[in-house]
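I am attaching a structure below and will ask some questions about it afterwards.
Note that one protein chain of the assembly has been removed; the remaining protein chains are unaltered in position.
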Amino acid sequence: MTSAASARKNAPIWVRLLLPRDAPLYQRNDAVMGWLMALPALLILTIFLVIPFMMAFVVSFTNQRLISPNPAEWVGFRNFERLLTIRNFTLEPERDDSGAIVYADGEISYPRLREFTRNNPDYPELDGLREFTSWQSGDNRTVILVGDVVFLRALINTLIFAAVIAPLQGGLALLLALLLNQALPFINVFRSIYFAPVVVSMVVVSLLWRFIYDGQNGLLNTILGMITFGNFQPVDWLGNPYTAMPAMIAMSAWQAVGFHMVIWLAGLQTIPVSLYEAAGLDGAGAFQKFRYVTWPGLRNTAVLVLIVITIQAMGLFVQVDVMTRGGPLDATQSVVFQAVQRGYDKQDIAEGAAISVILFVIVFTIAMVQRYLTRERS
Amino acid sequence: MKKAASLLVLAIMLVAFSGLASAQTELSLWYHGAGNETERSILLGIIDDFNALQSDYAVVLEEFPQESYNSSIVAAALAGDLPDIIDVDGPVMPGWAWAGYMVPLNLSEGALDDFLPGAIGTWNGDVYSVGLWDAAVALLALESTLDAHGIRVPTLDAPWTGEEFDDILEQLQATGDYEYALDLGMAWTGEWYPYAFSPLLQSFGGDMIDRDTYLSAEGVLNGDEAVAFGEWWQSLFERGLAAGTSQDGADRETCFIDQTCAVQWNGNWAGLGALEAHGDDLLFLPAPDFGAGSTIGAASWQFGISSASENPEGASAFIEFAIQDEYLAAFSDGIGLIPATSSAAAISEYYSEGGPLEVFYGLSNEQALVRPVTPGYATMALIFEKALADIANGADVLDTLDAAVDEIDQDIEDNGGYGFEM
Partner (left out) sequence: MNTMSFETRQNLLTGLRYALLILIAAIFIFPILFMVMSSLKPDLQLLRDSASLRAFLPVGDISLDNYADAFERVPMLQFAFNSVFTTAVSVGASLWLNSMAAFSFAFLKWRGKTIVLSLIIATFIVPFEVIAIPLLLVVNNLPWIGAGGIEIGWLNTYHVQIIPFIADSLGIFLFYQYFRDLPEELIEAARIDGASIWQIYARIIMPIAGPILATVAILKFLVMWNAYIWPLMTIRSEELRPIMVGLQYFFQLNTAWGEIMAYLSVVTIPVLIFYLALQRAFIESIATSGIKG
């Protein structure tokens, strides 16, 4: 040990810099090659990803505009405050002169919120806030007021989208992979067909599905009508706030499931046939084989699929941009769509950058938690 | 004879080597019409004429697809890579002028005298851009439909009143012959919303911003008139009179031709297709008057000079060359747009007297009101679009308009008034 330490001490500076503290000197070749092999990729990532992101990070603390002759100024956390302000506020019922509560149509009548949130010098802290949600508490109404309703909806929508699509798409992909992982004639044809939507760009897919989801005479309504012999009431899939997000989730899963199916298939095919044969000899049924042979063998694939889907889902953008532009009534707003719309279309690049920074922090946290939960326990 | 021949050879050689030896200074021109063969050939015709008729400058065309043209310009500006001559959508021009992307035109006195107001782009007292055409919007309906239901044909002088219009829609919807009585084109997200629908708001007496100061939308976009507009707007969809925001592009393009909608709010560019389908039966009608007059939007694509140009006088010369009646009429004949001058209209195929689209020239000339002339327009337009979409989908009218006003005002404040005195 001491000799190793002294050998290390006498080694050239670059060896000491590259070699891990606890590694013996004979591994210096590893260390140098390790750096060299990683370097090209790291360099490119740094220049074209890390630096631009750092620039966005810096911009998020300014009032930089996309198009403007005005010089940018530091504004501290202003952009973040605007996005993240949340307050609760109690709305008291309207009372008549005698102090009795005023009812309208059998319901307690409240003053309009705008009397408090717009130019009311008594409530400066509420100025410009909007209602996010509210509920009844006794005679009063508790209102959650936020600085940026649209952003908050976008954030919640995106989280829901990711939370639903990760198990849905991953699970469906696994089912398809299991279905295809057998030696039947023409199985390759089916594999290619299931994969086909993946190769169609999301822009294109979204365009096509606008036709399919159309409320008046869309294909989906037509098909559902035929299957139910005309008993199906046509739904305006993208026009109804309750169906828009599920419709988008279904389409997104449809488009990408083939890709993850292929990843699962690759994983499945690395499981040695001998393991199945051994399990068969032990009298295991199909389900048991899956439970004790297949699933453990797919562990790493599962982690991969889960993380990749989640991260891609958090970047939800194209579908929203092409199909709904965030509507109806913000039902399909997404964080990246908001970042893009504000940064480019509304030319408020600083606020767009602030949204990206928030997204980064959230996704990074999720990824770390996922990695922690799925870490290998030795 | 020999001399002439040798001159000819010399001329050919000059032309052949003009790429190498030309004394002409190159002027780059960016245009939004990539993919439109007709527009391209007309524009190239103008450029060829210009390059041939003078020896100082040679204009070179680069084309971009329209959908993303603005992003390309902004990216080029950020990278310091703007061309000499740019084309610019009318309402976007003040933003680019304010940001320093553009410099004023330098045209000879009186060059724009006969021009439609909507075809001239003015900012801060200077003319920055000029269009070879304008666009206009009208209500499309069939004469036979109106006759069959005893509906009077409105005129420029006596458009339908708001109430009359509403009754007509109810009446047509009640016939059961149509999916929707009215097609507003809700499928066309983006600039169509402010362009086509803000005139309806103006006809109610509201607007997107207070045009006296250009500093606030308070009381204008959320005043009583605007709320009345919002309530009416919402009721169109609640009553099922018009297709909502989820309309697909196909319905928009086919409904009037297939007569699954009775009345359509559409631009002059759709006029030719509708004429083909319905011929003489087709009527182009002025916007209804909801109390504050009947009005439509104005300003389409225009040419201007980039601040990066080292030869602004050459760029001006080209633009002045391009706005000859002959070219205005060529564009109009080619793609159905409204010629920017009455003299060009007179020699055009569709807008001359008795031409099938003549009525649009009148609309443009008499009713057009440009969208708010402020660098803040780009942002304002998106806020307005979202407000209209939300209201159409059932959001509370007053709250939605309040929110739009707050966002517009905040944006103006963040931008130090966009060049207007705060």
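The letters A and B name the chains in turn, as written, and every chain counts its residues from 1.
By our rule, a residue touches a chain if its C-beta (ideal position, glycine included) is under 8 Å from a C-beta of that chain, and two chains touch if they have at least 3 such contacts.
A quick note: this is a predicted structure, and the numbers were derived from the prediction, not measured.
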Legend entry - Per the touch definition above, residue among A:49, A:86 or A:278 touching the missing chain: A:49
Legend entry - Among B:49, B:231 or B:253, the residue in touch with the chain that has been omitted: B:253
Inset, instruction - Taking the full complex into account, find the residue in A:200, A:278 or A:369 that is in contact with the omitted chain. - result: A:200
Legend entry - Hidden partner chain, residues of chain B it touches: 30, 34-37, 62-68, 71-72, 75-76, 78-81, 249-251, 253-254, 257-258, 267, 269-270, 273, 335
Legend entry - For chain A, residues in touch with the removed chain: 17-21, 23, 27, 29-35, 37-38, 40-45, 47-53, 55-56, 59, 66, 176, 179, 184, 188, 190-205, 207-209, 211-212, 214, 216-219, 222-223, 226, 254, 258-259, 262-263, 265-266, 269-270, 272-273, 300, 303-304, 308, 311, 314-315, 317, 336, 339-340, 343-344, 349, 352-353, 355-356, 359-360, 363-364, 367, 371
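Here, only the chains that are shown with their structure count from here on.
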Inset, instruction - Just give me the whole-number Å value for how far the CA centre of chain A lies from that of chain B. - result: 38
Legend entry - Residue numbers on chain A that touch chain B, as the complex places them: 63, 65-70, 112-114, 118, 128, 130-131, 149, 210-211, 213-218, 236-241, 324-330, 341, 344-348
Inset, instruction - Please give the residue numbers of chain B that touch chain A in the complex, ascending. - result: 71, 74, 77-78, 95-96, 98-101, 179, 189, 243-251, 375, 378-379, 382-383, 386, 389-390, 393-395, 398-399, 402-403, 406, 410-411, 414-416
